[in-house]
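Only one structure is covered here, and it is reproduced in the block below.
Shown here: the complex without one of its protein chains, the others still in place.
Which chain is which? They are A, B and C, in the order written, and residues in each are numbered from 1.
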């Protein structure tokens, strides 16, 4: 039996991890932290019966030896200091923030607008996109869990990029449930403003997750391929779920059957990848409340001379495969236990 | 052509009034106020094309002479001072807050927890429950618009109370859309918390609107009748709409046909009362985006010896008949123009 | 490892069972049936990756020996014939329909409007309200899973009824998510009609589930107590969840502390009962996607002379504790395995 600590347990990803651990056959809860709710219990903050006490993170740092793994569910930039503190104790660290996903501290600063205070730790982190990076995750002691949008998009495009078939221009029209914005009292995320509404944000080439998408696909692709994304996220009136509609072109001569075969081989045996047959499209419903990524591939129109060749649709639950579920999958891989434990 | 000022125009009821005035054939906008958004325009705050400038209320008080009527859409306790200031200028005042609904300043203090600073003004206000109090509203210069729950419940019960047929014990199980809580950034009203949820609040005998329900029905009923409500409001995952399910008993010997006849006569010709035929129930859909109150009356079980005799269901749009629509109906009556102007 | 068959697997309760079995540590899927989708797979009908073939029920009856338990998720009246057929093979039968919940065939006919074709089987069924009837469920070979409304209401009132403290008049204002109506193409349950709506139905003393509520509480109560429900269900614009707001009176002299103590003792150690502390109310969020029943008890107003004394609010997920989750809990108890298996 392993024990887990969760830093930032009352946000949506932290709370989701509590629920996953409750269900996990070989992981149990050590301590959980919350700055704003320290002194209360989980049952005071969320509609659940769990009287787990919430402690401040400073106290948790003193109690690193009580747990085998620390999941950090903190806002970006807030993870750096506690990650270093926990890392020094030798405990396994799984960070869900954006702070250790980008290999390059300068790129981090350019997109996130803050200096990276522990750039020396960056090379020590395995990038936790499980289906892509499983070998590096096995036994890893420090793991950066990918962002929700990059998980959704990179799982959908990685086979094509690795094969060298994906053209560099990629247009992504993405849609996310409101929990993706975190648990906060902001008018724009209030019920009356978001319900019966649907709204674009950070349209074009403005969202921070673009750096992570390009990093993964550039690294996968042969040669000097440099992907250039146009990325328009939208806020969906649902609590959870993320759907990315991706417009791509492929190398001349690559046929639809080649692509389907490539995906089938690449993802053969993957427990959390659901490839849809021709004629079906991935929907939110395929993945909400699961750790699955569902992918559909549709040719635009075989007889047309130019424009995008395919529309790839990718669906995940932003709180599970896009955050806490993938964090747990990473733990399972790193700890060498059944990869699906607690995730079915 | 009349001109209107709106104090507190960026909240949901204020904004709804702006929309109603935009549609009204003989009312146009003078000035609109907002403390937190002064200096911006309506288009900066709400998703609408209207570049109306938002001014502070202090400036509006200096410009009372530019308008024929002031609608005050301020939180309770915040209306008292501006109401006095506007009243002194002689402009017609229509107040949507709770501050001038109760005839008795002590009752106000008991339920709202603050002293009433202008109790001398209370007797000058007409209570704006239009179908009940139309004669007093005609030509009135100061009108207190009823609360949403009291509107819903009192319109549904007033004919029975006035006839002396309604027993004193009344149980109301009420449900309101989230806009009823006002436009504010609070976690409990955030999308993720309220969506796919349904939650009771102030259960039993705790909600401030009870005083207003009992005041209206006690006054309507003959003799010393004193209604005693049990009132449980709930938060519905919709933006707008309010449905009250009301469990009542009636005087022995009163038959269903008597009641239907009573309601038909009482509300004959009323443009905003929709009485449903036997076997149909009022739903939110009957009234959202309208100024209508829909009412259904259903006998529980004719063969049963005791317990409630009828379930009366009342539906209104909390932002229209429950607030801004009724405010406009009051203006129309008071100004002597077509009662339905701008409200179809 | 046990194996399960599911009759009627493509409806919402059947599909929920497939998901629960997928997660269960010691139960796996044998066959699943669907009349309208026979020949297809689960992945053709629901947004899931499971290629389980759907067979007609006639074929399933021939293959009863392949499974250890049959869950029947059929409409009322449709369960009678297959239950007899499966029962004759000796396989354990867990029926989710209404057909074997009422002890008395005449009562069944009065409320459901059809003759009971296998009344001789009625006494062989254990009534599967787990927390109330656990001893009879242990080892039972035939189990009738309670209806969703009766589960919600009887768990909330059973301690009081058994103690003899609950007065006979009970008013229930209940609200259910749309999945409670089953998986069917009917206009009234279409998205546009049900979204942003909220509507009462079967108001008063008309819903079939009343017979089951009264049966359980009458049996629990001492002496000749005969409960008389007023019951008004409403359709909530959510997929899943059920909240019952219950207005009750108790025996003179019974204090709030007595009641809280009674519930705490009655439900001590129950893994699926969540009693809320004073001042908190049960909400949908407490139970959706769980097998839990959350219960809050609130005194109306200690200083009032009459009327209901308490408002009891009960929340369950209609598809889990109200159907498939409780069915699984029954299986676990009957099979003698961990009661929470597959249900965390």
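The rule is short, and it goes like this: contacts are C-beta pairs under 8 Å (C-beta built on N, C-alpha and C of every residue); 3 or more make two chains touch, one makes a residue touch a chain.
Keep in mind it's a predicted model, so treat the numbers as computed, not measured.
*Asks:* Which shown chains does the hidden chain touch?
*Replies:* A, B, C
*Asks:* Of the residues A:159, A:308, A:322 or A:342, which one touches the chain left out of the display?
*Replies:* A:308
*Asks:* Of the residues listed, A:14, A:30, A:180 or A:241, which one is in contact with the missing chain?
*Replies:* A:241
*Asks:* For the chain left out of this view, which of A:110, A:138, A:186 or A:228 touches it?
*Replies:* A:228
*Asks:* State which residues belonging to chain A touch the missing partner chain.
*Replies:* Residues 169, 171, 173, 175, 193, 196-201, 203-205, 228, 230, 232, 234, 236-239, 241, 243, 245, 247, 281-285, 288, 296, 298-301, 304, 306-308, 311, 313 of chain A touch the chain that is not shown.
*Asks:* To test your reading of the contact rule: which positions on chain B touch the chain that is missing from view?
*Replies:* 22-23, 25, 47-49, 196, 274, 283, 285-286, 289, 292, 294, 344
*Asks:* Which positions on chain C touch the chain that was left off?
*Replies:* Per the touch rule, chain C residues meeting the hidden chain are 12, 178-179, 183-187, 189-196, 237-239.
By definition in this document, only the chains that are shown with their structure count from here on.
*Asks:* Give the label of the chain whose average Cα location is farthest from that of chain B.
*Replies:* A
*Asks:* Of the chains shown, whose Cα centre falls closest to the middle of all protein Cα atoms?
*Replies:* Central chain: C.
*Asks:* Go ahead and name the chain pair joined by the largest number of contacting C-beta pairs.
*Replies:* B-C
*Asks:* How far is the middle of chain B from the middle of chain C, if each middle is the mean of its Cα atoms, in Å?
*Replies:* One centre to the other, that is 39 Å.
*Asks:* Could you tell me the distance, in whole angstrom, between the mean C-alpha positions of chain A and chain C?
*Replies:* 37
*Asks:* Taking each residue of chain C in turn, which ones touch at least two of the other chains?
*Replies:* Correct list: 196, 283, 285.
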